[in-house]
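Complex shown without one protein chain; remaining protein chains in place.
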Amino acid sequence: MQPLLEVKNLCVEFAMRSQVLRALRDVSFTIGKGERLGLVGESGAGKTLTGFSILNLISKPGYISGGSILFEGRDLAELTIEQIRDIRGNRISMIFQDPMMTLNPVLTIRTQMVETIKAHQKISDKEAEKIALDKLQRVYIPSPEKRLDQYPHELSGGMRQRIVIAISLLTNPGLIIADEPTTALDVTIQAEIMDLLLELCRDEDMGLLLITHDLAVVSEVTQKIAVMYAGRIVEMGPTRDVVDHPEHPYTRGLIAALPQSCDQGQRLLQIPGIMPSLANLPSGCSFHPRCELCQDICKREVPVLETKASGRHVACFMVK
Amino acid sequence: MAEQTNDTPLLQVRNVTKHFDISGGLLDQLKWKEGKMRRVRTLVKAVNGVTFRILPGETLSVVGESGCGKSTLGRAIMRIHRPTSGEVIYRGKRVDNLSSHDMKPYRRKMQMVFQDPYASLNPRMTVRQILEEPVRFHNPGMSRDEVKEHVLHTLKQVGLDPDWNNQFPHEFSGGQRQRISIARALVLDPEFIVADEPIAALDVSIQAQILNLLMDMQQKRDLTYLFISHDLSVVEHISTRVAVMYLGHLCEVAPVKEIFNNPKHPYTQALLSAIPRLGGKKKSHIRLGGDVPTPINLPSGCVFHGRCRFADERCRQEMPPIVEHATGRVACHAVEEERI
Partner (left out) sequence: MQPTRSRWRRFRESFFLHDFLHDRLALTSFIVLVILLVLGLGAPFFAPSNPYDPSTYDLLNAEQPPAFMENGQAQFPLGTDAQGRDMYSTMLYGMRVSLIIGFGAVLMQAFIGIVVGLISGYFGGRLDSALMRLADVQLSFSTYMVAIFISAIFQAAFGVAMYEKIAIPLLILVIGFAEWPQYARTVRASVLAEKKKEYVEAARVIGLSKRRIMFRHILPNTLSPVFVISTIQVANAIMSEAALSFVGLGMPVTMPSLGSLINVGFEYIFSGSWWITLFPGIVLVVLVLVINLLGDWLRDYLNPKLYKG
């Protein structure tokens, strides 16, 4: 069966003053219908950019320089702005870290929700409002009728994010891209929002691309995980497997560095150094200066993401 | 139990309260009420009657969600804000009411590390200037070479190349800046450090580096930490004891094992159940209904009653005092009445 979303060898470049920065290199992954994929990495790894390029939201000086993004049989990288607008917010919804990226501070929730529906469907205000109410109930917002007349600033952060999720559900999308949806929220609220997302994806058979730096959050919500480092996917596989038995040295380091992975009060295992900037990527494998398994080949050649003996996709020469 | 040893506490916080007046100018304060013009002040009750003590060499973590007053508490102890009422006692001497001049010797002993590595270093000063300033200020008699030597030594200790000392902060990565920030706190050889979310703004792999540095320094220099954080897995890792705050009130204080294995206060329980766990071995999250009330209009009685599963009439009326238990202190009627 054809997957819902298939990203193949996606490359994104930024044309800067003195050089071209390769921000994404050969990023490939698929999301099936109703499948949940977590995209994990540190800041600057290119995970947000991946989400943005799927919806063609990259602005100059960035551009997609290669690869394809197949969604429901169409290549999004080839579409015009008008065609993509038809998909954006309709078949694919996006949830940002800051709910105020989506919400307009000077309009009531009602106006924003009704307008969103009417942008994609020809229905009356009454019907649109009914859908809006229905979706607000769907995300467990108490007294939804009252919320419709409120402005975003009258609501708490967690409530705003719920409204954003409700808005993203309005058009019954096939895929939701959630970019750090809970990073700005408190733990108790984060847990509630994540539970909600998980429940919605299961019930509505929606695909989810969850972009986050938090491995623990990903491990609770997604089925597949893709770890990014310096613009490449370095490891991809079923979430449980990757978390329990990481194979790529970077993933291993990342998991070992979590306080949960070692005894209380003991020194944490740390990856030395920092992620290189795009402007001066090391030769060969981008991770080699920080890698304990580094050999000569790692300094010379770039490892590609390939299926290893375990069935996992790993981009590393040292993993058999 | 740490709480009951005879060690003299390094720092005692007694009934500290901090309210901020946000009512603005006189004209903004005038409100029409019951047919009369009245002057109404708007107070943000950030910290309300918090009492605890810190023993030498331990790490006390203060946890809670944003807006619970944990940062304000840290700043009140450091005298960045003067507490509205209550006492801060350092080695038996009350320090919250000292003049800036009398405070000076305590400034050497108590230092702070801040959350945002981008805002906590003056962008117009080189690393060397940033680190030399406190040393010169507190040791006017020290020669130039001694100051330099001391600064370079501290830089090396926090894992920075001393050759970088003429660079400006923006030339460093977030993790390195946080090291500079820690060096600035350590350069005065303090005994006590308030660390306000020191790793919250950093990437996962860098978090581990900074956390290790903080633990190493504690060992090498016999430091005592007040560690303010919202990240419970980090808190579990490094603390001796944990204090949980909600809406400016202390809910529970207990040794770290007790808090994580046997949380008593309903809020602590909810908070702990919400930690995302690696591997998805998932206990169901305790759902807290509703939102955190604003610290401007605190609820009557127990501040948590609106979201608490165990709240009854008494909780709505009467504020629970924080009561000593076998393992720690808890402020909850339900725990006291053994309903939980």
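Each chain gets a letter, A and B, in the order it is written, and its residues are counted from 1.
Criterion: a contact is a pair of C-beta atoms (placed from the backbone, for glycine too) under 8 Å apart; a residue touches a chain by one contact, two chains touch by 3 or more.
Because the structure is a prediction, the values reported are computed rather than measured.
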Quiz prompt | Shown chains that the omitted chain touches within the full complex | solution = B
Quiz item: Thinking of the whole complex, not just what is shown, which of B:87, B:116 or B:189 touches the missing chain?
Solution: B:116
Exercise. Could you tell which one of B:138, B:257 or B:287 touches the chain left off the display?
Key: B:138
Practice problem: Just the residue numbers, please: which parts of chain B touch the chain that's not shown? | Solution: 25, 75, 78-80, 100, 103-104, 107, 110-112, 114-116, 119-125, 133-134, 137-138, 162-167, 181, 184, 188
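Here is the rule we use: only the chains that are shown with their structure count from here on.
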Quiz item: Between chain A and chain B, what's the gap in Å when you average each chain's C-alpha atoms?
Solution: 32
Quiz item: Can you list the chain A residues touching chain B in their complex?
Solution: 42-43, 142, 156, 158-159, 186-192, 194-195, 213-217, 219-220, 239-240, 243-244, 253-255, 257-262, 264-265, 267-272, 274-275
Quiz item: Along chain B, where are the residues that touch chain A in the complex?
Solution: 65-66, 173, 175-176, 203-209, 211-212, 215-216, 230, 232-234, 236-238, 256, 270-271, 273-280, 282, 285, 287-288, 290-292
